[in-house]
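Could you have a look at this structure, given as structure tokens, before my questions?
A single protein chain has been omitted from the complex, and every remaining protein chain is retained in its original position.
Per-chain numbering from 1; labels A and B assigned in written order.
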Amino acid sequence: MADLKTLVLGRKDAADLDREQELPHELMTVNMGPSHPAMHGTVRIVLTVDGERIVAGDVQPGYLHRCFEKEAEYATYTQIFPYTDRLNYVSPMINNVGYAMAVEKLLGLTGKIPRRAEYIRVIVSEISRITDHLTCVGASAMELGAFTPFLYLLKAREWLYTLLEEISGARLTHSYVRVGGVSKDIPDGWIPKLTARFVEIRHALVECEAMLNGNKIFRDRMAGVGVLSKADAIRWGQTGPIARACGLDYDVRKDHPYSIYPELEFDVPVGTTGDCFDRYLVRIEEIKQSLRLVEQCLAEVERGGADGPIMTDDPWVALPPKTDAYNTIESMIRHFKHIVDGIRVPAGEAYTFVEGGNGELGFFIVGDGTGRPYKCYCRSPSFVHLSTASTIMHGHLIADIVPIFGMINMIGGECDK
Amino acid sequence: MAQSVLDALKAKFGDAIERTESSHGDETAVVKAAKLVEIATFLRDDPKLAFDAPVFCTAIDLVHWQPVGPVLPGARPAYDGVSPRFEVCYQLRSTTFKRRIRLKIFVTEAKPTVASLTPLWPGFNWQERETFDMYGIRFEGHPDLRRIYLYEEFIGYPLRKDYPKEKRQPLVRRTDLVGDH
Partner (left out) sequence: MITTKLEDAANWGRKFSLFSYPFVTACCGMEFMSVAAPKYDIARFGAEFPRFSPRQSDLLMIVGTITEKQGPALKRVYDQMTEPKWVLAFGVCASTGGFYQNYHAMPGADQVIPVDVYVPGCPPRPEQVLDALILLQQRIQRGDGHSQLRLKREKIVMKQREAEE
């Protein structure tokens, strides 16, 4: 027995073990590779650890760099919509709306979009925000061992996917918004279905909160972990639920309102401690606020306050109606020019920002007078948030990376563009 | 909206501010590269300006810039082969005053170097690495300037206009495939 101990612990004398002595230790490099079970896209973290404690972490993104900017330079303005869908693929409508608003700003159409289109844009954006937060909370809970909330929240997300599929044609990557409006109108019977589902979603949220909020294991793993101070959050450019959990009251919908948000009533949840548990609470509360926003919009639509066309009638921007395109030569040529050459956007540059699921999502577009942008840069919130990951992780255990990473909600498509 | 910011800058720095413009609700100031850090520090520390949050950092490659049709006020003239090729853009935000400002610095292809703003706002760390990765702009004073999206074996700067879109540089391919792939 003494020989075994000597062999294993490198001691010459078994009596050494009885004395108070620190075991020799050195820093170890551990690789959390690009493919790892935390289902949050692909990121590589090269950790330098002292036992279980993280000393340094080198976060390496770029494993999903799909060259959004380069593709955008070769595609017409309408062809870029599918690329924007795949940026933040859990809340694709918000990306669509942000990009459409940037192009409209260059065209001078801000504020001239039909009222019905604005209402529909806000409704689908907020539904997308709900799916984003449901996925984030569900996946993070599953990674901490709570499998049931994952299934409940995914069931709720499935209902929303079916409804979004009815309005846009696709479950996930919708490409629904167009420059100047939206592409299809609300189908019949959609609004009552949506209202009925909201009741069920609220019930699912109640169940999920009952399982997680008071759960000692969940709280121990999330509370006090990954604290970011408010001053750091500002200097590092954090926005969205992470910044709000640190106490920074910044929401693009309230501070720089766009679309019809000035007419709607909602609250912005702001946290206090800046740890993972606060981020989780902020997200749950934001789901409830989004439900409130959509219900206000639906009430307005039902009341008839948002009747009208869903697309602007500016001929330089909108496709002609199909009856004209098939029957008159001028409309057919206009249709042809729009599809092949794209919407001609005057030379200039503009930066537009919306409140994405993760924070301030901005599009910086440089137009050069042709139908293809000269540069289309996407200011992605996940990229900025991930850059703080190594500072947040410092001093925590390896197991704490899971809630930190989950609550940062790094979406690979948005981070790596 | 933030015209007062541009006025304050012009009052303090004079001809280090080459041009200012205000279009689509955005204020832009073109500054001389040598004075960039001083101007940025002033923007951050002055209590009436308080630009404490970084928004984005990117660059524009002007080598194919030939605008067509009506040109909005503030748009740059067509590229003539002589003027600087790259335009580095920084956007800052003030949390207290809810204002934004864009700073632009022109750099040439022969010496694509700009002072880094990472020591002032750590949020620009990764964004400057991305601009280096995509355009080849070097940032002096950046703590860790290396590629971020692409791998180290990649040669070239892909978002420059002269890099072909489909030029792949594969790291690994199957050995049993025949032909060019």
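Note that in this section a residue touches a chain if its C-beta (ideal position, glycine included) is under 8 Å from a C-beta of that chain, and two chains touch if they have at least 3 such contacts.
Model, not experiment: these values are computed from the prediction.
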Among B:A11, B:V82, B:A110 or B:L171, residue touching the chain not depicted: B:L171
Residues in chain B touching the chain absent from view: 149-151, 158, 163-174, 177, 181
Contact set of chain A toward the excluded chain (per top definition): 33-37, 39, 41-42, 62-67, 70-71, 82, 86, 89-90, 135, 139, 151, 154-155, 157-158, 161, 171-173, 412-413
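By definition in this document, only the chains that are shown with their structure count from here on.
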Chain centre separation in whole Å, for chain B relative to chain A (CA means): 25
List of chain A residues in touch with chain B within their complex: 60-62, 65, 67, 69-71, 74, 105-106, 234-238, 248, 250, 255-256, 344, 346-351, 360, 362, 364, 366, 368-370, 374-375, 377, 379, 383-384, 386-387, 416-417
Chain A contact footprint on chain B (complex, rising order): 23-26, 52-56, 58, 60-61, 64-72, 74-75, 89, 91, 95, 98, 100, 102, 121-127, 130, 134, 147-151, 158-159, 165
